[in-house]
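A quick write-up on the structure given underneath.
Missing here is one protein chain; the remaining ones are kept as they sit in the complex.
So, chain A:
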């Protein structure tokens, strides 16, 4: 071959001289291009036909060819491609954002309803407005803890009341030291034994009083952590005493970390029984309870009946809001707006693809005619254009999906939320782009398949 190169350079127009072709053919190996010689045309032609028929079945415009040709078609006009997929990008993107924000918001709501908020119940007597202000019209029974704990879903319950000590001083030692700066007296509260659990408090040292102390009206107290500091009590192993007025009370424990009624930390806490005996406590102010997640509605129904069967309206129960109800209502709001927007954008996106594909079918009539003339069947042409529009749709879907995910993450970052997005939604949205491409491409593909080779070639000339 290289020997022949100089000749080609010298005489570029004389490309196909007889002799050269003769010399060349054996080396270039054109088995199918060289047709059989005249003496035996029939037999050899048959053989050629069989080979062609076999080849047709195997390698005639296979999937690889289809995809390669469609890729050329899609990539031929990048500028137009961008305009074509914008609608799909927006549609798929807004769908992903919708679902993503709804899921993130739902997660956020669940997050806000933390364990305490979702499982804490407060029971108080109902109040009525009078001239002098408001006055409790119901009362909380002494055995409120027992009654509440019998309701399904209540895990711990306890009553609490403020104790009027009639100005009695509270001191760690009975002697009056005039040089000591006067401190604000700690509050005195009375609780049932179960209250510590009901407000999720912890014991720093010692113990909480039990029902025995309560029943016997023992003179014991538990100190809130801050009250203990103020009274100078930090250990209970030597049974220190504090004085309320003249009476000594043994300190049996110090508590901290309560999730509700944080005033307990500044208080001297008596058993309810002791307070009734020593300070003539008249009644309980409030009951606290922890419940199982989701038990709020049941407790709200049953607690008033359990505490005051004759006039349950005199009892007020504050239960956590039903988290799932809040969630669904928030979701419904977001979904209605964004899904509508997404659907409109998708429709526009689909029409965009249909329109541009139709335009390109019209522009490429010449190409279609040529392919038909070279042996493409109607189905080959239709498939090519259908795959092109599916690829365009998929591209839009992928970009839209990615954009949507980015938007959800950005919004979440800005709001300090944890972004939550289902992978199935992300992938499904990308595939939706392909489905839209399929729908949008069907009519143009049928149009392309219907192009007659002869009209196309005349028009394309």
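Points to keep in mind about this one:
FYI, contacts are C-beta pairs under 8 Å (C-beta built on N, C-alpha and C of every residue); 3 or more make two chains touch, one makes a residue touch a chain; residues count from 1.
Keep this in mind: contacts and distances are computed from a predicted model.
Not every chain of the complex appears here, and the one that does not is recorded in UniProt as "ABC transporter ATP-binding protein", selected from "4Fe-4S dicluster domain-containing protein", "ABC transporter ATP-binding protein", "Anti-sigma regulatory factor" or "STAS domain-containing protein". Summary of contacts with the chain left out: across A:185, A:204, A:407 or A:457, the touching residue is A:457. When the missing chain is restored to the complex, the residue among A:370, A:409 or A:435 that touches it is A:370. On the side of chain A, the interface with the absent chain consists of residues 8, 13-18, 21, 24, 28-30, 32-46, 48-50, 52-62, 64-65, 69, 72, 76, 366-367, 369-380, 453-454, 457, 460-461, using the contact rule stated above.
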